[in-house]
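A protein chain is absent from this complex, but the other protein chains hold their places.
The block that comes next holds subunit A.
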Amino acid sequence: MTLDAPPVEPRTASAPAPPAGPAGGSSLRFLGVGTGALALLLASIGVAITLGPADVSLVNVRDIVLNHLGFTDIPVRVSEDAIVWDDRLPRALVAAACGAGLGLCGVILQSLLRNPLADPYVLGISSGASTGAVLVGIVGIGGFAPGVSGGAFAGSVAAFAVVMLISRLAGGTNDKVILAGIAVTQLFSALTSFVIFAFADSDEARGVMFWLLGSLEGVRWDDVALCGAVVLAGAVFCLVRAPVLDAFAFGDEVASSLGVAVRRARITLMTVTALLTATMVSVAGAIGFVGLVLPHAARFLTGPVHSRLVPVTALVGAVFMVWVDAAARVAFSPSPLPVGVGTALVGVPVFIAIMFRRRRPL
C-alpha cells in the first residue's frame, strides 16, 4: 500500500474549508462511536450472562459458548451449560434484538411523523399487537404457536390503520397522530383486558398480564432466530432508506421536492415498523418507551443524520435492553420483574425531559 498525498485543493477565501460534508470529518467520530457501541454490546451480553442466582464466571461463559459453536471441547458443568446456553444467552440475544428493533421503530416513526414523541407504544401499535396476540393465544383463533405472531402482526396493523384513519379525519396534522395514538392505545388496552377477563382463567390471566408488561421469561433459540432475522432485515432496510428518512425532516412537500415518492415511502416504512413491532410483541410483550427514548439518546452521540443515527440507535438500544433485562432478572430474584417495568421507570423521566426541551412550538 502506498501513501499518496491527496491533491491539495485551492482554498477559497470565503470558506474556511471545514472538515467536509455530512460524511467528512465527523465520520471518524461516527466510526469510533459505532465500534465502541458494538464492543460494548458484546461485552454487555457476556457480563449480563454471568449475573443471576447461579453464579457463572465470564471464563465459563466463554468456554460454553465456544463449545456450542464447535470451536472447543472444554469440560463444563452440565447445570452451568444449561443455564448459559438454554436460558441466559438466548434471553440476552432476544433482549438485544428487541432493544435494537424498538429503537429502529422509534427512529422511523419520529422521522415520518416529524414528532419527537412518536414511538410504537405511544402510537398504539404495541397495544394493537397485544390485543391480536391475546385473541389468538387465549381465545384460540387460528391455532397457537405461529398464530401468536400472526395475531400480533394483524393487531398492530389494525391499530396503526385506525390511528392513521382517525388522525386523517381530524385534519392529518402530526399532533393529531399522537392524540389518535393515545385514544387507540386506550381502546386496544380495553379490548385486551376484556378478552382476558372474559375468556382466560386466573392462571392464564396472570401469565398474560405479566407478558403484556414486557417480559423475556422463557425465550428460546427459536425466538432468537425470529427476532434476530427480522431486526437485522429491518436495520438493513433502514440503513438503505436512511436518505429518505432524512428527507422528511422538513415535511412531505420538501421530501417530495427532494425526489422521494412520499406516499410509497410512507407505506413501506410504516409496514416495516408494524412488522418489527409485531414480531417483538409476539416474543417479548409490549415493552414501552424504549422506542421513544433511544433515538434521542443516540442523537446526542451522532446528530440527526440517519445514515449514522440508524446503526447507533440499534446498537445503543441493544446494549440498553440487555442491561435492563439483566436488572429485571436479578432485582427481585428469584421472582422476575417484567422488563417493561424497568424500561418505563427509565423511560418516563426521559419522556418528560424531552417534552420540556420541546416547549417551543412544534
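Just so it is clear, a contact is a pair of C-beta atoms (placed from the backbone, for glycine too) under 8 Å apart; a residue touches a chain by one contact, two chains touch by 3 or more; residues count from 1.
To be clear about the criterion, contacts and distances are computed from a predicted model.
**Q** Just by its UniProt name, which of "Transcriptional regulator", "Stage V sporulation protein AE", "ABC transporter ATP-binding protein" or "Dihydroxyacetone kinase subunit L" is the chain not shown in this complex?
**A** "ABC transporter ATP-binding protein"
**Q** Please pick, from A:260, A:280 or A:310, the residue that touches the omitted chain in the full complex.
**A** Touching the chain that is not displayed is residue A:260.
**Q** Quick one: which of A:123, A:247, A:269 or A:344 touches the chain that's been left out?
**A** A:247
**Q** Residues on subunit A that touch the omitted chain in the whole complex?
**A** 12, 14-16, 18, 20-24, 114-116, 240, 243-244, 246-247, 249-251, 253-254, 256-261, 299, 303-305, 358, 360, 362
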